[in-house]
Each structure stands twice: as C-alpha cells, then as structure tokens.
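The structure is given below, and queries will be raised subsequently.
Rather than the whole complex, this shows some of its chains in their spots.
Chain lettering (A, B and C) follows the sequence in which the chains are written, and residue indices restart at 1 in each chain.
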Amino acid sequence: MPVEITRRANFCAAHRLHSPHLSDEENREVYGACNNLHGHGHNYSLEITVEGEIDPKTGMLINLFELDRIIKHEIVVQVDHRHLNIDVEMLNGVIPTMENMTVVFWSAIENHLPDGVRLKRVALRESEKNSAAYSGPAHEVK
Amino acid sequence: MPVEITRRANFCAAHRLHSPHLSDEENREVYGACNNLHGHGHNYSLEITVEGEIDPKTGMLINLFELDRIIKHEIVVQVDHRHLNIDVEMLNGVIPTMENMTVVFWSAIENHLPDGVRLKRVALRESEKNSAAYSGPAHEVK
Amino acid sequence: MPVEITRRANFCAAHRLHSPHLSDEENREVYGACNNLHGHGHNYSLEITVEGEIDPKTGMLINLFELDRIIKHEIVVQVDHRHLNIDVEMLNGVIPTMENMTVVFWSAIENHLPDGVRLKRVALRESEKNSAAYSGPAHEVK
C-alpha cells in the first residue's frame, strides 16, 4: 500500500534575479523588479513529498521527526535568513528562480532518505500566487 | 529537467446552476440553493499549472509576467465581476459548474502558451471546501 | 473577568453596487466593475464577536452551539446562496456594501443574545483584501 507524506518547512531569504548570459538591459527586461540591484526577498514555503510502503510495525512511511531533520539539515539551515545569491554554497552559480531552486533542493536531499523511502516531489512557493515543483529527472513528461 | 510552475489568479462572479435538459423541479432537486433564480456568487481561485524544461539562460520555464498576462487576458478579464450565465461569451450555453469551467478555461489558454511550455492542469476553487481540476483530453484516466 | 468569543460563518451570495441617489454614469464611475448590471458575487466570511463574563459553572461565556444557531437563523439562512439586492428582506433598500451589511447584521442579532452577553463587533470579509467592521452605535469614535 504505497502512501505519500508531505512535510512543509518555511524559510525567509533575500535574492536577486540576474543572469550572466544576458546584458543588463536584457536582465531588466526579463526579470523586471526582481532584477533590483540590492535584491528583494520572500517567505518561502517548501514542501517535500516522499512515497513508499507503510511499516506495519510503526504505521509510518517515515518518521516525521527524521524527515524534518533531513529537510532542516540539508536545506533550511543553509538558506534561512540568507541572501540566496551570495551566502548559499549549493546555489553557487545558480540563478535563484523557483524552478532552479526545486532542482537543487531535490539533489540536496534525494540521497539522504532512508531505504524504501523515495523522493516524489519538491514544491516551492514564494508568494500567494507563485509556486514551482520538480518531480525528478526520471519523471517522464507527458 | 522537467519542472512545473503554478500561477494563481482570483476573480469574483455571480452564477446560477440551471440545466436546460431538466425540468424546473428537477433543477431545484439537483442543484438545491445553487438553482436560486437570481443567482449567488463566489470568490473563485484559479490555478494554472504549466510544465516543460528550464531555459538555462534565464533559469525559468516561463516568465511569470507572461503567464500572468495570458491568464488575465484570456480568462480573468472576461469573468471577473460578471454574471457567468449572462455576461461571458466563452461560457455561452455552458452550465457554469466548476467542472465545465475548468474545461472551458483549458481551451481558452492552451494555444496561447509559448513553444515548449505545455498546459498541465487547470484547477478551480469556488469555496474552502470545493474545487475541481482538469488535466486535458490527452490525460488518460487510470 | 470579561472575555470575548468570536464565531465565524460563511455564505456565498451575488450582489450589485448601484445607488438610487446617483445617475447611471455616476454609478459606473463610483462602483466600477461592481456596478455590472447582472451582478457579481463573493464568498463572504462573517465574524461575530460577543463579550461578557465567564459562567463558572460551565466555563463558557456563551454556548457556541447557541451562538452559531443565532447567527445561522438571523443572518446566514437569509443571505446564503441569494442575490443580496433582490432576495433578502433585511437588505431591502440597502446598497449591499460591506459597510452597510455590517450595520444591518448588527441589528439582526443584537437583541437575540442571552442575558449578560453583549454584541461587540460584526466583521465582514468579502475577499482576501477587503473587510469591514461595525462595533455598534454606542461605540465612540476616537
């Protein structure tokens, strides 16, 4: 009986959208206010979904304390209250769009899950209106 | 690396559930209070999900300004602050249930997305408790 | 020990903002899209706050079942799934703005509360961004 569990974590961070592949003018045109030189910021909401079988001994797919510890250790402590373009090693050289961040966060935790627990989805919300999700490289696009 | 982006838009509208294929008595029985002659209304929350590859030059699947412009232009300006049974051309002859509206809204935007960006899901919420979603005609039901 | 209790109720309704004291052109100018001839609608969230002393026998200011019954009977059943300009007797001749509705709803329930329970505040939310509140005629404006 395959089930899934989703754990949410919050962090707040500053970032600036600016691409080295574009001229300054193109950057302003593409990113608009998000290209502001000194950055802006968000309260990010991160949802990690894992899937697998229920352990009949505990009734759990994964201990939520453990899942929370992995998310906090591998992602949250590195990005919370930071400037994403400057302070975060795993985002080095990455334009910190929601799309890129979901892919980086997937890599950050996929190998830290216990046996039998598969990473299913990394979803990141940066505002009431905008969110992104990544379901892994093996996830075939229909 | 296929990712998905979801953009939310809100609109408020009046509507009445009433089917031309049913008698007045059947309409009252099927739709209950939603069949009220002069209509009622909702704050609708519309979520459009698109999928595709990240453009390495911008770190984006689609520019959110552009996605928002498409949703606003093709859907929101036509339904916001309107009576869905009377004022909206694309809902002409359509019973404005959430189910029908998701299908109509899918058609309204599927051909307006840029190359490489596929429409994945149209979700419509009409209250804290009720929502519907449509994933397209090609979406095979399991 | 004076405490307060707030009970929330939801209803969805259609309405049109149109004043008999204004010309058609003035109505369009003042109310904009809210003046649309066939109306639009909202999910309204209504919060009724009452205050008074805790009954030491029950630990309650008012039985929430009773407060809910009063709100449902005096307000919700009359406005839910209705057109506020046409179908609701207590709003007869009233422009159904949030401001006017809070005052009318105050009158609708103030005399139905049990002894020792005072109505403190009627708050009405029509969208994520807009709300109004009325604290009664005896409430002195600072």
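Here is the rule we go by: contacts are C-beta pairs under 8 Å (C-beta built on N, C-alpha and C of every residue); 3 or more make two chains touch, one makes a residue touch a chain.
Fair warning: this is a prediction, and the values are worked out from it, not measured in the lab.
Visitor: In total, how many chains does the complex have, if 3 are shown?
Guide: For the whole complex in this structure, the answer is 6 copies.
Going forward, only the chains that are shown with their structure count from here on.
Visitor: Select the category (line, ring, star, complete, other) that matches the graph of chains linked by touching.
Guide: Here the contact pattern is a line, an open path with two ends.
Visitor: Over half shared numbers or under half: where do the identical copies subunit B and subunit C land at their interface, same or different?
Guide: same
Visitor: So which chain ends up closest to the centre of the protein, judged by Cα positions averaged per chain?
Guide: Per-chain C-alpha centroids compared to the overall one single out B.
Visitor: Could you work out how far the Cα centre of subunit B sits from that of subunit C, in whole Å?
Guide: A distance of 30 Å separates the two centres.
Visitor: Could you check subunit B for residues that touch two or more other chains and list them?
Guide: Within subunit B, no residue contacts more than one other chain.
Visitor: Which residues, counting only subunit C, touch subunit B once they are in their complex?
Guide: That would be residues 10, 12-15, 33-34, 36, 38-43, 80-83, 86-87, 126-128 of subunit C.
Visitor: Where on subunit B does subunit A make contact in their complex?
Guide: Touching subunit A: residues 1-9, 51-52, 54, 56-61, 63-65, 68, 118, 138-139 of subunit B.
Visitor: Which residues, counting only subunit A, touch subunit B once they are in their complex?
Guide: 17, 19, 21-22, 30, 32, 94-100, 102-103, 128-135, 137, 139, 141-142
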